[in-house]
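Note that one protein chain of the assembly has been removed; the remaining protein chains are unaltered in position.
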Amino acid sequence: MQPLANITPLKPAPRAGAIKVGNVGQVFKTSTQDVVALSDISLEVKPGRFVVLVGPSGCGKSTLLMMMAGLRQQTSGTILINDAPIPEPDPNRVGVVFQEASLFPWLTAEENVEFPLALRGVAKAERRAKAEDALKLVGLEGFGKRHPHELSGGMKQRVSIARGLVQDPPVLLMDEPFAALDEQTRMTMGDELLRIWAATGKTVVFVTHSLTEAVYLADEVIVMSARPGRIVDQLTIPLPRPRTYEMLSGDTFGTLRDRIWRHIRKSA
Amino acid sequence: MSSTTLRRLIVISLILLWEVLPRAGLIPELFLPSLSSTLAAGWNEAGEYGHALAVTLYEVAISMVFACGGGILAGAIVGSLPGPRILIMPMISSLYAVPLVILYPVFTVWLGIGSESKIAFASIYGFLPTMLATAAGIQTIDPQLVLAARSMGATLSQRLIRVIIPAAIPTVLSGLRVGGALVIVGVVVSEMLISSAGIGYLISRYRTILDSQHVFAGVLLVLAMAIAFNAAIKWIERKASIWQTGTRAGQRAAEDIPVTAIQPAT
Partner (left out) sequence: MAGSLGIKVARIVIVVAVFAAWELLSRTGMVNPRLLPSASDTLATLWELLQRSSVRNDLAVTASEVLIAFILAVPVGAVIGFAIAENRYFAEVAKPLLFFAFSIPKSIFLPMFILVFGVGFSQKVGFGFFSTIFIVIMSTTTAVESVKVDHLTVARSYGATPLQTAWRVYLPSMLPVLLEALRISMIFNLTGVILAEMYASRDGIGHQIATWGENFQMKQLLAGVVMIAAIAMTFNELVRSVETRCSHWRT
C-alpha cells in the first residue's frame, strides 16, 4: 500500500460533518404487532470523529444508520446532519457503505464509483477524473477497468468506500463493511480505512460486531442494548493515533473490550 | 476417455445408425428413412421447404414479440409488486397444469386457419413461462443494490433503468429461452394440427401420404430451427455474461432452468 504522505486528500481543506440525534425512536408496524426497534436514542458526533456502534444482533444499529442516511424516517425525534434534517438520501452530505459490497456487477469498478455522479448528470470527463482520484485514495489505482467479479472481497469493499467518498460527503456511514471478509483482510482493511479517514478527515459512523475492531478503530464506541435499542454506554478510546498492532495486546485495550463485552452479555 | 469424447462418439454413432440401420433393412424405411435419403428428399423439394420455412419463421417472429414482450412486461409487474405476486402466482402455476393445446381449436374457430390462429396460440403458449421466469428473476434481485442506489440519491425511474432492468437481464434471457422454445413448438404444433402452410403443415401432409422421407426432412428442419434458436440465445448470454454476478453459481443458474419452470414442451 502507498505510504500516507503520498496521498493527496480529495480537497485541500477536508470537510467534516456534525451529526445530532435527538430522542429518536423507531416503531415498525407489522400485520401482527408493533415492533419497537429503537427508543429514545440521543447522541452527538463531532466533526471528524470516528464513532463505532456496537450492540447485540437486532438492536437496531442498521436502522439507526438508515435513518442517518435518510433511507428511512424515524417515528419520533430529530436527526440533524450539519444542522439540517435529512428527509431523503443526500449523497452530498452522507455517503453509505454497505456490508456486502453492493457493487453493480455489470459495471466496472470505475463506473461503479462514477455511478452517483452519473445520477446527477455530471460530465463524463469530470466523472472519470473524480473516480480516478477516489480509486487512488483507496489504493486501487489501475484496477478501474475491472468488473466486481474480478476483484477480491477486500478490493470490492475498497471500491464501495471509493463510491461512498466520490462526492466528498462530510459524513460516511458504514454498516458492517468488513463483516464478509476473512480476518486477515479485515485487519488490513481496518488500517486502510484509518489511513483514508486520516487523509480525508471525514466524520465516520461505523457499525460492527467485532469488539476488537470497534476499539481499534474508534475515537468513541457507543454500546446499544437489545431491543428496544437504547444507548447503554459511551466510551472514549484514549489510545493514541496512529493505532498500532501492538496496542491490541495492551492493558488499556483489554479493559475497554471487557467493559463493552459485559454490557452486551448483560443485554443479550 | 473423457466424458465429452464419449458423448461425441455416442452422437456420431447415433447418426451413423440412422444411416446404416434403414439401409440394412433392419428398420423399415417407412418407420425411419435413412439420413441420406431424408436429406436428398429435402433437397429435391428445397423450394417447397424454403417457402414453408419462411411462413413458419414469420409466425414464430411475431409470436415471439407477443409472448416474450408481454411475458417480460407482465412478469416485471407481478414480480416487483408483492400484492399481485402473492395473489396471482399460485393461480398461474395452476394454469400451468392445463394442456394448452386444447385452446388451439378455439383459435381456429375465431381466427381461421391462417397465420393469425397460429400466432395467437403460440403467443399464449410462450407467454406463461416467460412471465413466470421474469417474475422469479425480479424477485431475486439483491435488495441491497436498490438500497445502495437509493442512498446515492437515485430517483424511482433511475432505479428502474439503471438498477432493476440491468439486474434482471439474466433472468429475462432465460425467460426468452424458455418462452422462445415454446413459441417454436406452438407454431409447429398448430401448423401440424390444422393449417395450409408452414413446416408443420408439410410434415402432416406428407404423413398422410406415408412419404416418410419428406416427413423426416421437415422434422430435421424443425430440429435445426430449435437448435439454432438455442445457440443464438447461448451466444447472447455469453455476450451478456457480465450481467451474471460472475460467480459460477450465477452462470449455472442460467444454464439449467428449474424443472418446475418448464411448461409441457410437447
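Labels A and B are assigned to the chains in the order they are written; within every chain, residues are numbered from 1.
Just so it is clear, a residue touches a chain if its C-beta (ideal position, glycine included) is under 8 Å from a C-beta of that chain, and two chains touch if they have at least 3 such contacts.
Quick caveat, the model's predicted, so the values are computed rather than measured.
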Residue among B:A41, B:I138 or B:V185 touching the omitted chain: B:V185
Per the touch definition above, residue among B:I12, B:V98, B:I161 or B:A232 touching the missing chain: B:V98
Selected residue (touches chain absent from view) among B:L26, B:L73, B:V106 or B:A232: B:V106
Missing-chain contacts mapped onto chain B: 3, 6-7, 10-11, 30-32, 86-87, 90-91, 94-106, 108-110, 181, 184-185, 188-189, 192-194, 200, 203-204, 207, 210, 212, 215-216, 218-219, 222-223, 226-227, 230, 256, 259-260, 262, 264-266
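FYI, only the chains that are shown with their structure count from here on.
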Euclidean distance of C-alpha centroids - chain A vs chain B, Å: 48
Chain B residues touching chain A - in the complex, by the definition given at the top: 142, 144-145, 147-155, 158, 162-163, 166-167, 169, 242-247
Of chain A, residues touching chain B in the complex: 69, 71, 88-91, 94-96, 98-100, 102, 104-106, 115-116, 118-120, 147-150, 163
